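Left out: one protein chain. Kept in place: all the others.
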Amino acid sequence: MADMSVRTPDPNPGWLSEIALDETRSRVPILYVEAVPVRVDALGSVEHVGLLLGGSVTTGVMTRTIVSGRVMHGESVRDALLRNLEKDLGPTAFPQLPTSVAPFTVAEYFPLPGVTPLHDPRQHAVSLVYVVPVTGECNPRQDALELSWLTPEEVLSPAVLGDLEGGRGALVKQALAHLGALG
Amino acid sequence: MADMSVRTPDPNPGWLSEIALDETRSRVPILYVEAVPVRVDALGSVEHVGLLLGGSVTTGVMTRTIVSGRVMHGESVRDALLRNLEKDLGPTAFPQLPTSVAPFTVAEYFPLPGVTPLHDPRQHAVSLVYVVPVTGECNPRQDALELSWLTPEEVLSPAVLGDLEGGRGALVKQALAHLGALG
Amino acid sequence: MADMSVRTPDPNPGWLSEIALDETRSRVPILYVEAVPVRVDALGSVEHVGLLLGGSVTTGVMTRTIVSGRVMHGESVRDALLRNLEKDLGPTAFPQLPTSVAPFTVAEYFPLPGVTPLHDPRQHAVSLVYVVPVTGECNPRQDALELSWLTPEEVLSPAVLGDLEGGRGALVKQALAHLGALG
Partner (left out) sequence: MADMSVRTPDPNPGWLSEIALDETRSRVPILYVEAVPVRVDALGSVEHVGLLLGGSVTTGVMTRTIVSGRVMHGESVRDALLRNLEKDLGPTAFPQLPTSVAPFTVAEYFPLPGVTPLHDPRQHAVSLVYVVPVTGECNPRQDALELSWLTPEEVLSPAVLGDLEGGRGALVKQALAHLGALG
């Protein structure tokens, strides 16, 4: 949702030109879906959280993020969620999509930093956020991205939380609280 | 979210011209908030559901709907929810906004009827839907709109459900199920 | 949770004698977990709902039910959920337990019929209810029980809903509403 998305181009980039997208971003909030990938045990308890690592094109700094992408015009929320999971985790991740389309939270990103913990310099974005267990092999499609599986304890370290771009450390903490794994 | 909105103009219509809005509607899904107003007893159990009654400008047919409106650029979800509640229920409704921004469901409206139970001929809209208890006096601001308080049983009659525009009968049933009042 | 449980004895019946259990039932509400088993597609949308069919020992009437069982003393909710899923669906059902322990609803069964849609002649029971996707083969362990996979439309027929014991037709409708499959 920040500039890492430049390195994870949408498979259907023609759906909207960059110029049209920029114009649209100045007019309405842009709808996203985001997913916190997790590995769970047989009881459904989270064992590991998957964080994507990538380099920011504009700043050159390495940052972490979660699965994230726009909902396209005409696309259902479920389709967008699956498409973005496959875009970021590869075709063999076998994500278990939620049975209910209600997100565990709604994340709001504003262009100005400081208004909320979350921000996105490009736009006002509103994101439906889900926790998604994955059971298969994850192979991020882009060379620049790696996926790391961290324990909840590791994720909650200030260093990792601080590396999450756009203030998503707060969002991942909220996800762990939802899972009962905040410690 | 259908053409009744023509009769409930946004108090800040200048935020986006109709031409710009039409263009935007062809590019991205438009984010809405919707609210099912309810009266509850001391235990939090729903006693009545508030449905708005209005005449469609294009068809002249009377239809029912719930509180509904766009999230503006730069506006938070909570601000949009309160603004649209006041727009549709008046300034003395005293709505009790949800403590969590997570909606009980996400409603997806597509321009083509039949794809899903919900449709909106104007656009692809995605709506965060909440149940909102109101304790004050409701005075719909527009002459054309009336608010009726119906019991859950009355709401569940096929005649009432069928009057809800855009297929929202399914959405109101889902709200009643969430409240444990589906019968 | 009604008398069908006589035919699905707990694998650890010694945890509490019938006499002690009866006495306890007269003193406090008894905590249950219940699960609506579902088959979902790659997008997480429900395709089929699993209903158990069994004969009531006391009445001889065939009734349908969902996965249901007590939470034992010292047992976690997740352990109880997995144990009862295996008890009713067999060891190869591969249920995908929820990542969050928060149920989608709480079902309250009172001994007296008519107080609520749900009742249990044996006790006051309070049940944490989950929707659980299963991906494997289901083999109910008891000869008397069969598992049928029905589409949401089939489940919503009055005949099927009426066959659900203890008033669980209302509960299954609520589950389908939660899944966005109420129609």
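Note that the chains are named A, B and C in the order they appear, and that numbering of residues resets to 1 at the start of each chain.
Convention: a residue touches a chain if its C-beta (ideal position, glycine included) is under 8 Å from a C-beta of that chain, and two chains touch if they have at least 3 such contacts.
Quantities reported herein were computed from a predicted structural model and do not represent experimental measurements.
Engineer: One chain is left out of this view; which of C:T65, C:N84 or C:T105 touches it in the full complex?
Structural biologist: If we include the chain that is not displayed, C:T105 is the one touching it.
Engineer: Have a look at B:A42, B:V61 or B:A159 and name the one touching the chain we're not showing.
Structural biologist: B:A42
Engineer: Hey, which subunit C residues sit against the chain that's not shown?
Structural biologist: 16, 20-21, 24, 26-31, 70-77, 100-106, 108, 110, 124, 126, 128
Engineer: Can you list, in ascending order, the subunit A residues touching the missing chain?
Structural biologist: Residues in contact with the chain left out: 105, 117, 170, 173-174, 177-178, 180, 182-183.
Engineer: Touching the hidden chain in the full complex, which residues of subunit B are there? Just list them.
Structural biologist: Listed in rising order, the touching residues are 38, 40, 42-46, 76, 78-79, 81-82, 96-101, 104, 131, 133, 178-180.
As a working rule, only the chains that are shown with their structure count from here on.
Engineer: Superimpose the Cα atoms of subunit B on the matching ones in subunit C and note the rotation angle, 0 to 180, in steps of 5 degrees.
Structural biologist: The rotation relating subunit B to subunit C comes to 180 degrees.
Engineer: Is the contact between subunit A and subunit B built from the same residue numbers on each copy (over half shared) or from different ones (under half shared)?
Structural biologist: Mostly the same residues form this interface, as more than half of the numbers used are common to both chains.
Engineer: When the centre of a chain is set as the mean of its C-alpha atoms, what distance in Å lies between subunit B and subunit C?
Structural biologist: For subunit B versus subunit C, the centre distance works out to 34 Å.
Engineer: Can you pull out the residues of subunit B that are in contact with at least two other chains?
Structural biologist: Each of 105 in subunit B touches at least two other chains.
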